[in-house]
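Note that this complex is displayed minus one protein chain, with the remaining chains in position.
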Amino acid sequence: MGTKVKRGILYAALILLAVCCLLPFILMMINATRSGSEIVSSFSLLPGKALSDNWATISSYFDLFRGMRNSLLVAIPATLFTAYFSAMTAYAMAVYKFKGSKILFGVIVVFMMIPGQLSLIGFYDLITELNMVDSYLPLILPAIAVPGTVFFLKQYCESVLSPVLLEAARIDGAGEIRIFHKIVLPLLSPGIATMSIGAFIGNWNSYLIPLILLNSPEKFTLPVMIASLNSSTDITRNQGAIYLAVAISVIPILIAFAFCSKYIIGSITAGGVKE
Amino acid sequence: MKMKKIMSLLLAGAMVFSLTACGGSGGNAGTDTASEAVSEESEDVAVAGNKEAKDKLVVWTLSNDLAQFAEKYCEANSDVQIQTVVIAPADYTTKVQAAMRGHQTEPDIIVGEPQMLEPMYEAGYFEDLNKAPYNAQDYAKDVVDYAWQIGQDSDGIQRTIPYQITPAGVFYRRDLAKKVFKTDDPEEIGKLFADYDTILKTGQTLKDAGYKIFASEGEMNYWAGDSAWVIDNKLNVDKDREAYMDLCVKLYQNDMTAYVDTWSSTWYNAMAGEIPVIDASTNVWDDEAMKEAEKNGKTTQVFAYGLPSWGVLTMRDNVGDLSGKWGVCAGPSYGFGGGTYIGISALSERKDLAWDFLSFCTLNEDTLNWWIEASEGDVVSYLPVLEQHKDDENEVYGGEKLYAFFLEQAEKIDTSRITKYDEALKKAWGEAITAIKTGEKSKEEAISNFYDVVESTYPELTVER
Partner (left out) sequence: MGKELSATRKKRDINKVAYLFIAPFVLTFVVFSIYPVVRTLYLSFTDYKGFGEAQIVGLSNYIRVFKDKFFWRALGNTVRMWSVNIVLQLGLAFLLTIIFSDIKYKMRGLSIFRALFYLPNLIAATSVAFLFKTLLDWKYGTINQMLVGSGLLKAPINWLGSTLTAPYIVAVIGAWMWFGNSFIMLMAGVQGIPKDYFEAAAIDGAGRWKVFFQITLPLLRPIMLYVAITSLIGGLQMFDIPFLMCGGTIGNPSGSTQTVVMYLYKFGFEINQVGFASAIAYALFMIILVISMIQFKAFNKKEA
């Protein structure tokens, strides 16, 4: 059993797994081109002809492009905030000794354990008291403090940063802030890019909070629009339209993912271990 | 190689969609449902009237209906603009809660379906409509009784007023009725649904002829029993409830339903004709084989649906070629479901204008006459208008006089049995029925579990087993 044979088997297994991941996706895209009754009565891997009908149905309900634009307006700044400030905080916790660093870490981890659904109520009360209802601020500002990302990046720092490197930079006369921006951030970039994907997706798909906090329809983000699509009984019968809406909402994420992926790979080959 | 192909397929797919996405702007409403008749620009659906108008109203509602009312209102009142926000029913109460707890002065108008209303009354979200200048009680005699009562809180104060009534009826296939029962007259068919035992017999007759009486046993939901769930803080499960449970179980286990979930795509499709039944010998890959196998249970047709009056519109949109072949008759008792009730937010700063709009939508003869046309068949709650349309015939239903029928049903609905615990208790009872019908639990176990659930959910109720 040579290496080549084993490799072949591994590849086959990987491809099978990949197909499992891809199949529902493809099904979704295909169903987006078929009409509701077609979908129920038969199964097909070939696209149908109902694409323009489905499109007309959806756009008669709301303007998907505005929804996408709004979602981007929220998701991009939020992701950038999360990436930058989490890295900063994580770096500080991993590298410096300061009073309260252990407490801070404990608090972060502990807070991750609280079920999101219930701090919702307190969150709403807070936002209404701060009079930030119906604006994008409460959707973007909290992204500065994401415990999960800080936790991951702190662990990542511990894996990746060697104290020797930092000392060398200091001896060369670099200030701490400079060290952070010029040396640490690039080193952390695979980790940051990884978390950014998750952050972007989380923000993009976030539904409950925007739903409650946004009152003006023209500010609605995409998931809020799609969710109302799901519950509108007139459209339930037209599954094709729903699949189409879902498919469209996924496209920006695919783009963001492709972008972040390239970035991960790029910085790896520069610093590099494996492909 | 293969990987590259997959990736390029994916990319191609993404590109195709982005292309079509760029191409298709301004998709007009042509395709769909006139009942939710949507106006041209989806952005402007939200605001009716002159955007520069100095008087403004904000309306939060559950469906597109009020957006249409808003437009009509603004036609007559050019110095008013109305912003309508449509919120899915599942999220509606949460959103209103958040707004009210945050002391928001908008929305001005809040709505609710009957089961959502009581907690909102208790929370004080709605303005008291009995006092001046509204004087709601002046209009009491003009609105159908049961609906008027739902608009009142537990102290009898009017908080909301509806624009529609929603009594339940059995929607049946006239052509199948003629085939199996030799008649399609609503009175006669109504007799076949007169009580649970008769329903079972009807189901059997239909099954023998190769049809299913219902798409799912949940159709009987609106006639689930006439008693109150809670009396004097004590849980009340009377014989009727058990009879309903038995009915559902029997329908299910004796193969009399098509096993579809209500509101699923297949449920809708059954309104237009045949739906497939999958079993071992059906070759699903072969379209022709599917078409050939008709009466052997390979495809089947559904005889009846249980729906409230707004079902008239739902079915109209889905019956396709079967239009004209449906009819409506009475069920075993008098039930109702849903309906939108409009009220004024207690925190609103524009209550007078809000009342003007509210009364326009619910107590104005011209408006409601217009609504009957615009919605193509919704059943309003305003008696004078109902009287006028008593003799209207509806073609989709073989020329039946639906307004007369629904008015009759509505007059006999008894609202005294409604409690705020109803929703949760109905759900738990439904859970018990599901467990029994699928064989997961025996009847004793399921009911015992039901009592457990009630105790755990509402510790303030006394539960006697």
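A and B are the chain letters, set down in written order, and residue numbers restart from 1 in every chain.
Note that in this section a residue touches a chain if its C-beta (ideal position, glycine included) is under 8 Å from a C-beta of that chain, and two chains touch if they have at least 3 such contacts.
Because the structure is predicted, anything quoted here is derived from the model rather than measured.
Contact with the chain not shown here comes from a single listed residue; of A:Met28, A:Ile76 or A:Ile183, that residue is A:Met28.
Contact between chain A and the unshown chain involves residues 3, 6-7, 10-11, 14, 17-18, 20-22, 24-25, 27-28, 39-40, 43, 85-86, 88-89, 91-93, 95-98, 101, 104, 109-123, 125-126, 138, 141-142, 144-145, 147-148, 150-152, 155-156, 158-160, 162, 170, 176-177, 180, 187, 190-191, 194, 197-198, 201, 205, 207, 223, 226-227, 230, 239, 242, 246, 249-250, 253-254, 257-258, 261, 264-265, 268, 271-275. By the touch definition given at the top, chain B reaches the unshown chain through residues 3-4, 6-7, 94, 97, 100-101, 119, 122-125, 258-260, 264-266, 275-280, 282-285, 423-424, 427, 431, 434-435, 438, 440-441, 452-453, 456-459.
By definition in this document, only the chains that are shown with their structure count from here on.
Averaged C-alpha coordinates give centres for chain A and chain B that are 37 Å from one another.
Within the complex formed with chain A, the chain B residues making contact are 2-3, 6, 9-10, 13-14, 17-18, 20-21, 24-33, 35-36, 38, 42-43, 45-46, 63, 83, 85-91, 94-95, 98-99, 101-104, 106, 263-266, 268-269, 272, 275-276, 284, 287, 290, 314, 317-318.
Residues of chain A touching chain B in their complex: 15, 18, 22, 25-26, 29, 36-37, 39-43, 51-53, 55-66, 124-125, 127-129, 133, 211-213, 215-218, 227-228, 230-234, 236-237, 239, 247-248, 251, 254-255.
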